[in-house]
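All protein chains of the complex are present and in place, except for one that has been dropped.
What follows is subunit A.
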């Protein structure tokens, strides 16, 4: 993952709020888009994730659990919580914290799949986008093609690498490592096609508040967000990060 988890200082334009005790416009009060369509196929299960950013405390438990569970080499991250210090203009609160947990979006229209010259990257019937390491030649085309910077070349294996939704745990009837250790309870995982499931019920309840990263890319991400501030959906304009993770491949 190219994005790093560090505190960034940045000044997205147009952020302001009224007097201290009279309510702060929520960053996410930007024009609400229609709720994105979920799950192109009706197959069950169709795995997806909801990240309720309001509940994220930026503790990086997900990041560290993923490193342990998936034996990530130092400096490589399949998931991470980007953390921003946001300047707020004309207000008593001069700045705020904005966090954004990032991972592979397991897109239903994954741009990484068609660019793979050897057919190593594929979308499985259960919705999970995976890399077959036996086929992968480490060319990095998929890394370039991902609009979310979710892929990287693993420098231990020299293969394309990314979040698998902990497919090995799903097969065992368990939850992805990041979900089971999410302290704030921000990450909700499940079958998008199960109307009784917790994930589906929460998505339905959130309605138009549910958003995805970079909807204009038409990748149909299967990772959804509540509380997503669109100004942080892509690269953030402003002060660059100071403390990048060591040995980062970004």
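We take it that a contact is a pair of C-beta atoms (placed from the backbone, for glycine too) under 8 Å apart; a residue touches a chain by one contact, two chains touch by 3 or more; residues count from 1.
Keep this in mind: contacts and distances are computed from a predicted model.
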Per UniProt record, name of the chain withheld from view ["Chemotaxis protein CheA", "Xanthine dehydrogenase family protein subunit M", "ABC transporter permease" or "Tetrathionate reductase subunit TtrA"]: "Tetrathionate reductase subunit TtrA"
Touching residues on subunit A - with respect to the absent chain: 5-7, 9, 19-21, 23-29, 52-61, 63-65, 67-71, 74-75, 77, 80, 83, 85-88, 92-99, 130-134, 154, 156-157, 161, 164, 166-170, 172-175, 177, 179-186, 188-190, 197-199, 202, 205-206, 226-229, 239-240, 242-243, 245-247
